[in-house]
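One structure coming up, written as structure tokens, with questions to follow.
Here the complex is missing one protein chain, while the rest keep their positions.
Here is chain A:
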Amino acid sequence: MTEGDKYDIRLFSPDDVYFSRGQGGVFQGIVEGKPYEELEVYRAFPFLYTTQYISIRNVKGEELGIVPDLKDLYEESATELERELQLRYFMPRVTRVESVKQKSDLWMWELQTHLGATRMVMRNLHEYMQYPGGGRVILTDISGKRCEIVDWRELDAHSRKQLEEVL
């Protein structure tokens, strides 16, 4: 990398990067010919562009560059990167809302997600629900666990009914 690049965003082309998973289950790869036994991934726009603008960083957290779009990468790299994103950004997609109840002062959500069933506990709704736009809802619970409703309008009737009073 030349000195002049230092203040510019480095965008990776598919040939610059190769991602894989190490024996210990750790995300690793070769970036611009240099092997890294551990890499970290960050979404620059976690709400708006979940598969675009992925920042690739070394263990110290220094940015090596940005993958503009996951789908442009070679298949193996893309799969591994997507998996790592899912692990790092633990955000199960809600497939069904079983119930939303208010007990004492807490809101209890029983949810089915693509990663299994879970329960979320919120202190209130106005601080723990975010609406990034469209029908998308991000739920955060007291412990910091997050779930995402991709589009609440597309959930089944039961779920919509549960959500009706809280959205």
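One rule holds in what follows: contacts are C-beta pairs under 8 Å (C-beta built on N, C-alpha and C of every residue); 3 or more make two chains touch, one makes a residue touch a chain; residues count from 1.
As a working rule, contacts and distances are computed from a predicted model.
Missing chain, UniProt protein name, picked from "Probable glycine dehydrogenase (decarboxylating) subunit 2", "Pyridoxal 5'-phosphate synthase subunit PdxS", "Cytochrome aa3 subunit 2" or "ATP-binding cassette domain-containing protein": "ATP-binding cassette domain-containing protein". One of A:V17, A:M91, A:V137 or A:L155 touches the chain omitted from the figure, and that residue is A:M91. Not every partner is drawn; the one left out touches chain A at residues 22-26, 28, 37-38, 40, 46, 86-92, 102-106, 108, 113, 115-118, 121, 123, 125-126, 140-146, 165-166.
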